[in-house]
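Yeah, one chain of the complex is gone here, protein chain that is, but the others are all in their spots.
Coming up: chain A.
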């Protein structure tokens, strides 16, 4: 029944709300609202001071309009005025307004804090509660600053009323969450913990939330709460349902309090004290027992409350992970829930079992339910339940059931929600790799993954399969054959083409004997997909082609024809064009020996951690349970992937490793030095190793001073594009204010720097200026070195570098201290080098 309820009616408000509800259209509603806003505005501005009731009414209307979704930009002052009223309802509305429409005007904040302070010290419990509620609702830093010291005092004071204590506890919690540095518990710690023994259950309920949060941050200071919590819990659990009266909820004694106590205990390891531990274990057993008893009420509230306690108890048992019989009992209980009528319970059981699966005591017990879980995966109607089932399968996977689980997950993947596919793909990839006894099964699985969910197969996954194939001789032939067959499908995913291209390029010779997969057939197969692929894939295919020329000389002519055609050598993409041109040239001029050396089979990758795990962790967040944690202790040597979890930022690694030297530089570079993480030649930057944690650090642009000085060429050129002022003035040097005229070849000298990074920029009788620069992608660094050619020291040597206007924003100019230095002609070495400027610019 609408409208007037108890107390005051605020008729005007009810009428206004009715009007809004009767508006037939959005425009009408907006019109009505604007009308009201104008009315309220004029009333607020009006000469006549509004009485409390009207103010309250208008502020409430504004609040309503705001909650409808419209912006309100006035009324705060009036709301703050209401706070100082003595009338409870006016205060109440004022507080509600400012809690909902938080304003950062400092003047208002000061007034609000003042009003709150008055209410807190008013000794009127209702007013105090209002003030505390407001602080808890807003929880701003300013409030924390003003009240963080006051509230603990209220909380533990003997004369504070219970209801105020409750509000104070949770208010303090909110302030602690938002401004932990301002809430100093120090002297209050023991008394706050003591609240656990309070007579009033409401106070205990509120205080526990506070203590739980504080314990998480300062476990040592609050550890006395553990025994108190245990005794409280056991009193509740063993109480009859009539004992707790008001706090019994549908025949369940104090469910909220029980859950909170169990949560608090999860902040600590199992109690060391034998008596306390014994009591706690007894408690947990009682809870587990009660779950088996027939329900006292048919109402779902009863079972929910009872099960809430049960699930929290199970969480605690899992957290402790030290009582095998409790763990097994918990597992069995959850197993029962897996087939419960209620979807909620099935969902929660699946969720809890996931955490249970990682405990060594119960892992086996969890595995016994595999059929039920697989069934759930197939038959549950609710997608969130299915997802939980998939998570559980992942968690319970080990060597004995890996094949079965991976098969089930693959078939689930075919119909899975798009939003979860990427995660599923990563999981299947991890499982396949971890538990592969027979690597051909692994290859099959990954290729299936690509076939089913190609779009969601991230790079880490297919890089990994290639790494593994390259490292394991026994699976190379199988991989080549399987990939060949997979490519024959009419519509195959681009990732499949990438994998196929790479593998055939490396190992196509292993299946070339069979006429169905002869070299020319392989080439045609790959090339038939060429035009459907994106640029990086095409780049990979071009590399595969040059490898073919090496492997199968009979295909040389055909492939060269392809490389020669305009769409390759004049391709608009620089990378493709370069590859086509260079591969073509390479195939024409290189002797077979050279070609064979250059395109020799890829050496095995060094063992390293799988980055797929890192990616999965990143996706799921820090709370992920990892199968591999469990497996670590059981890992055999010699497996390719590591068990540990690492979290290098693979993107950063990729970008730092992906330099852009030309393919020809790579081909030669990789033979002479194969550092971990160097870009493998044939695939160019595609197969850049993104896995290595120990990869090269981001390219260091540090200058090798000695190297530079050795690099300096004989001074023969100068350049006048840099304005260098003030050089050469020294006391006893031959007087010359101006630099000597630049040497005649000035203009051509600058051209030299188109191809060279280092060299002499300018020279005259007094001074030599050299440049050393280096560039990586879009960043560059340039050093200018000034050499004194005279026999005396320069004094007051300063330099200025200026550059045209548009470059200004791109250049970071760093000036290091200069020091005097000697002439290279009077002594054999440069005593100290002077580097005065090094503009670092981005282009």
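Basically, a residue touches a chain if its C-beta (ideal position, glycine included) is under 8 Å from a C-beta of that chain, and two chains touch if they have at least 3 such contacts; residues count from 1.
Keep this in mind: contacts and distances are computed from a predicted model.
Taking the options "AP complex subunit sigma", "Urocortin", "Two-component response regulator ARR1" or "Histidine-containing phosphotransfer protein" in turn, only "AP complex subunit sigma" matches the UniProt protein name of the chain that is not displayed. Check A:58, A:147, A:222 or A:247 against the missing chain and you find that the one touching it is A:247.
Among A:50, A:308 or A:590, the one in contact with the hidden chain is A:308. Touching the omitted chain from chain A are residues 1-3, 5-8, 14, 17, 21, 53, 60, 63-64, 67, 69, 71, 87-89, 92-93, 96, 126, 129, 132-133, 136-137, 139-140, 163, 166-167, 170-171, 173-174, 177-178, 201-202, 205-206, 209, 246-247, 249, 254-257, 259-260, 263, 301, 304-305, 307-308, 311-312, 343-344, 346-348, 381-382, 384-385, 387, 621, 623.
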